[in-house]
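Structure in structure tokens, see below.
One protein chain omitted, others in place.
Now for subunit A:
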Amino acid sequence: MAVVDVHRFAESITCHAWSPDLSMVALCPNNTEVHIYKSLSQDHWERLHVLQKHDQIVSGIDWSSKSNKIVTVSHDRNSYVWSLEGAEWVPTLVILRLNRAALCVQWSPKENKFAVGSGAKTVCICYYEQENNWWVSKLIRKRHESSVTSVAWHPNNVLLATTSTDGKCRVFSTFIKGVDTKDSKAGSPAETKFGEQILQLDLSYSWAFGVKWSPSGNTLAYVGHSSMIYFVDDVGPSPLAQSVAFRDLPLRDVLFISEKMVIGVGYDSNPMVFAADDTGIWSFIRYIGEKKAASSGSSYSSQFSEAFGKFYGSQSKSTTANDASDSRGGVHDNSITSIVPLGKGGSPKVMRFSTSALCRMSSPDNNHRNECYISTNLK
């Protein structure tokens, strides 16, 4: 059962992130800026800030929940950490030492580090050095044979999973002395070196995207471009991998909404639900927005906040093309690029999530709106 709220913010949204109290959202409308919108009432959003520091498109945004900082990375190889001082967001440049574009970013669970995946086939782990008042980066240079498309932190704040366009998913240790030694629990990989590869998963024939850990850190999920999603249980010396092939177009990103349920979003514009049954076998359950079924239409209650809008442009290149194509169901019209949980990080169950998509151009008459949307799930 899904209740969907749709909001439009811009023509295309590259990436987005929610503030800790879920009242504000930071998004990149497919250009070099980051817009921060605040919700004033149910459907009314106001653009509060525009963060303009990058020279090229902003490819990743993450908003830390405890320290209220926004980190943005862009194709111009730079990254900024923005902190709210008074009413303004003040940027701090992070020297990533990258020589290619940065593709993705994520704060670690304790928010003392963040990881950046880049087109330079490296991953940067950045931490704050108190003495110099500076964010410093350490690079994981080895191992990746192609661009790193997605990064995900394990709940223990040390393990990092990465996916790359060489089709492999790898798990590294990002143990940094001085940052991680203070709270090393028993059994945590305190002895592992920084940048040591714990695991390499070669399940996909094609590019890999969208890796995520389950809330307990026991299971890893990532997608491959060959319309497959891979689940790895018991990540460690003897992992148990499962590949689930599904019909239709590949996914771009996944989200664990509980230990046994995953939502995948991608080129189908319709989020897919995968679940593991009691024996631990994962399979595809259903789409969230059914095209013909009235299940999603029946409960359009009004308690849901934010959504990103969808774009109903009707302009097409061919004037003579008859509209023989059936619309892929759901709220989005174009491929969904990211899915973000709405809720406290680290909570075992995610009740709501938002998806954002790249939309089409509007037609000349101005009563079209662009949106990306958010859907919330009642499961």
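Here is the rule we use: a contact is a pair of C-beta atoms (placed from the backbone, for glycine too) under 8 Å apart; a residue touches a chain by one contact, two chains touch by 3 or more; residues count from 1.
Keep this in mind: contacts and distances are computed from a predicted model.
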Missing subunit (named according to UniProt) among the choices "Guanine nucleotide-binding protein subunit beta-2", "Actin-related protein 2/3 complex subunit 4", "Serine/threonine-protein phosphatase 2A 55 kDa regulatory subunit B" or "Ribosomal protein eL8/eL30/eS12/Gadd45 domain-containing protein": "Actin-related protein 2/3 complex subunit 4"
Hidden partner chain, touching residue among A:E33, A:D166 or A:D180: A:D166
Touching residue (missing chain; options A:N156, A:S206, A:S243 or A:S258): A:S206
Residue of A:S65, A:S147 or A:T355 in touch with the missing chain, whole complex considered: A:S147
Options A:S137, A:S214, A:T337 or A:S354, residue touching the unrepresented chain: A:T337
Omitted-chain contact residue, chosen from A:G119, A:P215 or A:P341: A:G119
Interface with the unshown chain - residue positions in subunit A: 12, 14, 30, 55-57, 59, 75-77, 99-101, 103, 119-121, 145-147, 165-167, 206-207, 225, 249-250, 252, 266-267, 313, 315-318, 320-325, 333-335, 337, 358-361
